[in-house]
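All protein chains of the complex are present and in place, except for one that has been dropped.
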Amino acid sequence: MNVKLLYFASFRDKAGRDEESRVLPEGSRVRDAWAALASEVPDFAAFPAMPPAAVNLEYAAPDRLLRDGDELAFLPPVAGG
Amino acid sequence: MNVKLLYFASFRDKAGRDEESRVLPEGSRVRDAWAALASEVPDFAAFPAMPPAAVNLEYAAPDRLLRDGDELAFLPPVAGG
Amino acid sequence: MYLTRDPIDAAALVSRARACDGGVCVFVGVVRDHNEGRATTGIEYEAYGPMAEAEIRRLVNGLAERWPQVRVEILHRVGRLAIGDASVAVVATAPHRAEAFAACREAIDRLKTTVPIWKKEFYRDGTSDWVDPTRMHAAPRER
Partner (left out) sequence: MYLTRDPIDAAALVSRARACDGGVCVFVGVVRDHNEGRATTGIEYEAYGPMAEAEIRRLVNGLAERWPQVRVEILHRVGRLAIGDASVAVVATAPHRAEAFAACREAIDRLKTTVPIWKKEFYRDGTSDWVDPTRMHAAPRER
């Protein structure tokens, strides 16, 4: 299945891209997507834990099942206000 | 000695005046001035306790000694804001 | 001068405060068209002017001692006010929002309990009353 991955702020800088379409095995969960990214981007691999994630514009738990067409983003520490 | 007495809001309505010069015996305290007023104005006599008082623009305790020329006011419940 | 007979321009106060840094917390009191179930047509604020000015100055100085980094402005209207008019504005400016909120809240709370200002409500039925938040004195009077 295909998932749309978005990168923001410091994560965009680390990944060197702001958006990509990614093929993941059926049954993949949010945490699996993070593991795939961390295996590619050394800065991500260095994180002590998975950052907060959003699926289709809502916060999502690490064990959330992904579906074809989902929009997924891992979120750097927010700093609005 | 002479004390200037001011009346505001509901106290002015009850007393029927907004200002007066009043002669008090030397050694009078704030509470003595209130007792004198309460003996004149039945609405004041009905109060369960002496209301807050101000001498020369500052809150003053009931046992505060009055001096010639002092400006004294008993204050109805405040309701600013 | 903390008291004014002129309408309070809360928006102008906020614009001025924005010039400084950090967070600005503003409280504006607005005259309501009802109170405790009674329809009101307006109110009148009366102040013991010189003492009210002095009390607010003491209040502002006390806040400055407690929160040295906070700047507090207070403006209270006196005289006759219509529904929707601003009765009071408190503007607290601070480097961080916690202090701005705390000082603003403390200012309005203390103002309401210590500053010699009185409020008469005018009701739609033609009567009026001095408002007594303490309910300590006598029954409501009519005129």
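We just call them A, B and C in the order they show up, numbering each chain from 1.
The rule is short, and it goes like this: contacts are C-beta pairs under 8 Å (C-beta built on N, C-alpha and C of every residue); 3 or more make two chains touch, one makes a residue touch a chain.
Quantities reported herein were computed from a predicted structural model and do not represent experimental measurements.
Asks: Can you list the shown chains that the omitted chain is in contact with?
Replies: When the full complex is considered, the omitted chain touches A, C.
Asks: Just one of C:G22, C:G79 or C:P133 touches the chain that is missing; which is it?
Replies: Answer from the full complex: C:G22 touches the omitted chain.
Asks: From the list C:G49, C:G79 or C:P95, which touches the chain that is not on show?
Replies: C:P95
Asks: Which positions on subunit A touch the chain that was left off?
Replies: 6, 8-10, 13, 43, 46-48, 51, 54, 57-59, 73, 75-81
Asks: Residue-wise, where is subunit C in contact with the chain that is not depicted?
Replies: Interface residues of subunit C facing the absent chain: 10-12, 14-15, 17-33, 83-84, 86, 95, 97, 100-101, 104-105, 108.
Throughout what follows, only the chains that are shown with their structure count from here on.
Asks: Can you name the chain that lies farthest from subunit C, using the mean of each chain's Cα atoms as its centre?
Replies: A
Asks: State, to the nearest whole Å, the distance from the C-alpha centre of subunit A to the C-alpha centre of subunit C.
Replies: 50
Asks: What whole-number Å value describes the gap between the mean CA coordinates of subunit A and subunit B?
Replies: A distance of 73 Å separates the two centres.
Asks: Per the centroid of Cα atoms for each chain, what is the distance between subunit B and subunit C, given in Å?
Replies: Here subunit B and subunit C have centroids separated by 25 Å.
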